[in-house]
Each structure stands twice: as C-alpha cells, then as structure tokens.
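For this depiction, one protein chain was excluded, whereas all remaining protein chains were kept in their positions.
For reference, chains read A, B and C in written order, and residue numbers begin at 1 within each chain.
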Amino acid sequence: MRYSDTLIDHFRNPRNSGMMRAPDGVGEGEYAQCMDLARFYLRVRDGRVEEARFQAYGCGPTLAACSAGTEVAAGTALEALAEIEDGRIEAALGGLPPERRHAAKVVALALRAAARDAMARRAVH
Amino acid sequence: MRYSDTLIDHFRNPRNSGMMRAPDGVGEGEYAQCMDLARFYLRVRDGRVEEARFQAYGCGPTLAACSAGTEVAAGTALEALAEIEDGRIEAALGGLPPERRHAAKVVALALRAAARDAMARRAVH
Amino acid sequence: MNRRVYLDHNASTPVHPEVLQAMLPYFSERFGNPSSVHGFGREARDGMETAREQIADFLKVSKDEIVFTSGGTESDNLGIKGLAAARGSGHIITSQIEHHAVLRTVQTLEEQGFTATYLPVDGDGMVNPDDVKKALRADTILVSLMGANSEVGTLQPIREIGRITREAAVPLHVDGVQTVGKVPIDMGAFGIDLLSFSGHKIYGPKGVAGLYIRKGTKMASIQHGGEHERRRRAGTENVAGIVGLGKAVEIRGRDMAVEGARLTALRDRLWEGVRAGVAEVRLNGHPTERLPGTCNVCFHDIESESIVLGLDLKGIGVSAGSACTSGNVEPSYVLEAKGLPLDWAMGSVRCSLGRGTTAEDIEYVIESVVPLVAKLKTLSPVAGAAPAVS
Partner (left out) sequence: MNRRVYLDHNASTPVHPEVLQAMLPYFSERFGNPSSVHGFGREARDGMETAREQIADFLKVSKDEIVFTSGGTESDNLGIKGLAAARGSGHIITSQIEHHAVLRTVQTLEEQGFTATYLPVDGDGMVNPDDVKKALRADTILVSLMGANSEVGTLQPIREIGRITREAAVPLHVDGVQTVGKVPIDMGAFGIDLLSFSGHKIYGPKGVAGLYIRKGTKMASIQHGGEHERRRRAGTENVAGIVGLGKAVEIRGRDMAVEGARLTALRDRLWEGVRAGVAEVRLNGHPTERLPGTCNVCFHDIESESIVLGLDLKGIGVSAGSACTSGNVEPSYVLEAKGLPLDWAMGSVRCSLGRGTTAEDIEYVIESVVPLVAKLKTLSPVAGAAPAVS
C-alpha cells in the first residue's frame, strides 16, 4: 500500500472531526466487508453546506477520506452533494490504491445520505 | 563424493595396468548397473600370485580399485585370493563412499574369478 | 520520521550479520551445483551438509531426518500432503487457529476425499489435549498442530498432545515455524514425527526452511524431478540459503535462552505501558505460555489498520491481524476462534519483538501508541455516546 501525501496529511491531521450539536442533516455510510463506518453531520445555510463534521471507524484511508470529505462538502449545494460520486472523494485524497477504493465509496455514501437527510428535513419545515 | 588420497593416487598412477601375455589365470568381474568391467591377469609361481595386471572399464574408483587389487593380489596364495572379500579391497583403497562400494565388489569378483581360473588350469596340468 | 522501530518479527526478521557472513561465499565462489561430482559441486555440498548437521545438532536428531524446502509453507505442505499421499485416505486432526499453510492444505485434502476435524481453542488460544484424544478415530492418519501461534503467541501443549498421539500410534506434525529457535523443543519427549521450521522467522534468509521427518515415517514427495534430498524434495538446493538457515539455527541454540528472557521482560513492559495509558485494551493469547517476544493487544472500538498506519507514520512497524497472508482487513480468525467479540477483535495489533529491540524502542512505542489511540477514539462514531441518526 502506498498512499498519497494528501491522504497521509488528512490522516495525520483530520479536519472537522467529532460530532456536531443540532446538525441540519446526518448520514452514514458502511462498508460491511471490513466494518468501516463513516458518519457525517451537516450545517446548512441557503441550501448549501456551511460546515461538515465526521466521525468514523475504519482503516487509515477511510479516516482520511472522511476528513477530505468534509472539505469537499463545505460550500456544496445539497442537491449536488446528494449526487456526489466516489471519484470526487478519491481525487480529493490524491488517489487511492485499488484495494482501498472502499474508503472513497463509504464516504460518498455517507455524504449523499447526509445531504438527502438535510433535504428531507428542509422539506418538512 | 569424497575420495581418499590413496584412491586418488591409484587413479592418477595406476599400478600394473594393461594386459599380460600368456597369463596363468584370467578373470572378470562386472557390475551391470553402471556397466563396470574389471579384468585381472595373474602370473602364478608356487601357488602364489607373482604378478597381477588389470584392464578396466568404469568410473574412477573402479579403476583405482583395480590398481589396488593388483597390489593386494601380489604375493597372495591362490586359495586365499579365491576367497578374497570386498572389504579387503576397500581397505586397500583407504575406504569408499557408500555409493561407490561397487568398485571394491567388482574387483573382488574379478580377482576371485582369476584365482579360480588359475587353480583350474593348474588342476589340468 | 527518523526513528524506526521494527516490532513485526513474527512476520519476518532481518538476517543476522553472522548468517549473512556465512552465506556470502556460496553465491559467487562456492557456487557449484551440490549434485555435481567435481570439486565445485563438493564445496557446495559440504556447505549444505554442515547446515544439516547444525540443525540436527540443535534438534538433537539425525542428519538424515532433515529435508530442506523453500519456506515454512512448503514444509507444511510437504509434511501434511506427503504423509497423506503415502496413506491414500483417512482423517486428519488440526485446529482452527493454524496458519493458512496448514489450514488450506488440509482443506485441499478434504476436497480430495480426506476428512478433517478442526479443534477449537480456549480463550487463551490453547488446544485442549483431551479434545485431541476425543477426536482420534480408527482412520486418523495425522494430527497437525502448531507449536506456537504466530498471531497471539500462545504455546500449545505439544508434550501432552504428543503423548496421546504416540499412544495412538498416529503421526504428529508440528508447525514449528514460530517455535523452533524461540522456545525449547524436546523432539524425543514431545513425540514429534514431522516438524516444520523456517529461516526468515529466526534471522535466517527468506526462501529456505526445513522439515524434520522422523526416521521410518512413510512419506511421498510432492515436488517431482531429480533425486535431491534423498528423493524427498526434487530441485536444485538453495545452497546459500541452506547455509544461512544452518547458521541461523546454530545461533539460536547459543542465544535463545538469554534473549528469550530479555524479550519476555520487554514484552511485559510494553503491555504494562499500554495498559496504563489506554482505557479499553486487552491482551490476547496466554498470559504466560506464550512466545517471549509476542504481545498482541486489542483496542476497543477502533480499527487495527488505522493504528498500524498511525504507527507506521511514526516509523514503527507492527501488524494488524494475521499479516503473513496479504494486506487484507478481515477480522482475525484466530481471535474469532478464541471467542473474542468482533468490536474487540477488529482492533487487534500484534507487536512482535526481536533481537534488535531495545528498552528505548519499547518506550517510544508506548509514547506513540497511547496518544494515537486516544486520537482515533475521538474520531470513532462507535466509541462513547453519539446522537442517533435520524
């Protein structure tokens, strides 16, 4: 396994980790084969993500992908985030070795779920 | 394969090699598995071997054993030579590796045959 | 990252300088084929036979009972398949925590019509000799058990098991890849018929190993070709590797006892240090009947691979789960067999110490692992309370 410097930096210094009080949206992604779990909390203003935070259980790349995911999410419109693809996360990490692609997958899954959750809550208001 | 200095010396400088004219006894020994063939010629005086010569086809140890065999035979009574055992030849070579014991065997066989031949010819006289 | 600490000696070890020194002439000087009858061949053969003697001396067995192979995996394959092929059919007893080299070999034999029993282990990773006794059948042809587990280090009660197999006249194969050269093995008293051992776990080179085959044990060969190793293993011998293996074993005979005591102390200090600094942590494997250098711990609610990466970034090499197979992150079957819950088993990290490990190394590892675990815990959505997902 060889990881990019970007990935390593996210792993060493995770951005926006920890839970968030009274989030506008929460979503999880899971990768059962290795029990990886990513959870994102979103603060939304005017239909865009103002702030994202994460908690995660998993291997190093998954933790790094979560950190990168919060940066990708920030500023993104909910509608766009609800469609975000794995490749976007992988790119934000400076690439992933093939056996660790699930890291991007689980993060994109969780971000999409969080965005949809926020959209659903907004619809209720 | 590790050979004794004695064996190597016999191989390098074979004693009493070549055929003999009008011998008093001739005998052969053969080891079919590797096609070894030893032939001894004996010159006999008063029931004892006065001179032995050999010709041989075979691996190095067999040639060396023939050379040593001529020295063992010289001075030996025909009756004793007709009973000579492999071990005697092996000892005269300073030992043989287990996979090369046939060298002593084929020589002892040939010497016994030669001795018996000489005894038979003597009986005829 | 300047400091580097290698705590993965159960995966592989650096070649001992004396071993490399012994090997060097066999690459470009005494390079003959040991099957050749000329002087170049004799030189190679002599080196190989010296190695065979060094190993026979260490194990207190006869030279003729040692066969050289290409690795622990081949030794296990040869021991088990070679015996099975000589028998043709029958029942094999092994355990759930064997190395894949044994497990997958026995599974392959099952596909070919042999039958097998996989014995369970207790919470310390130990096989119960009574279970061996109960599993024996009239058609049992082999009991194959490891001397020490690579992952948690637990030593199996081979002496007791050997007494049972001997009484039942069933051959006993011991996978000693993690055992030989680390803890004493008394071949006579243990009743071992086949013993696998390997170079690269004991400061010898990779790609060379051996199998002890007790005289009179009927075996078929599994690699076909020339008549090497008394027809028990075809193929030109890895002469330099064999010379290295012999030397490595000889050195273990000299150093094993003193080093074992030193490693046991370091290993225990490591555990104490980690336990003092981390809240939810437990030690895997038997508390005392364990390899001197092996310290396998579980951290709750964090994933071992993230710890391995975090320590890697500090220059520390440890392994997550069973590292010898490949970089995959399945929960360890060894820990599962021990009955460890998944939320613990997923956070297991194996530290395996060796002759180069110092007391400072251990302190550095403790200083590194404690804050790393704390940080990973703060990221974890499963540790502690978290808001329910709507």
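Keep this in mind: contacts are C-beta pairs under 8 Å (C-beta built on N, C-alpha and C of every residue); 3 or more make two chains touch, one makes a residue touch a chain.
Since we're looking at a predicted model, the values are computed, not measured.
Screening C:Gly71, C:Gly147 or C:Pro381 against the full complex identifies C:Gly71 as the residue touching the chain left out.
Contact with the undisplayed chain is limited, among C:Ile141, C:Val180, C:Val239 or C:Leu291, to C:Val239. From the options C:Gly90, C:Gly246, C:Gly317 or C:Pro381, the residue with contact to the chain not on display is C:Gly317. By the touch criterion stated above, the residues of chain B touching the omitted chain are 1, 3, 8, 11-12, 14, 17-19, 26-28, 33-39, 54-60, 62-63, 66, 99, 117, 121. Where chain C meets the missing chain, the touching residues are 4, 6, 8, 11-17, 20, 23, 27-29, 31-33, 35-41, 44, 69-74, 76-77, 99-102, 104-105, 107-108, 200, 205-208, 222-228, 234-241, 305, 308-309, 311-312, 315-320, 323-328.
Note that in this section only the chains that are shown with their structure count from here on.
Chain A and chain C have Cα centroids lying 40 Å from one another. In chain C, no residue reaches two or more other chains under the touch definition. With touch defined as above, chain A holds no residue shared between interfaces to two or more other chains.
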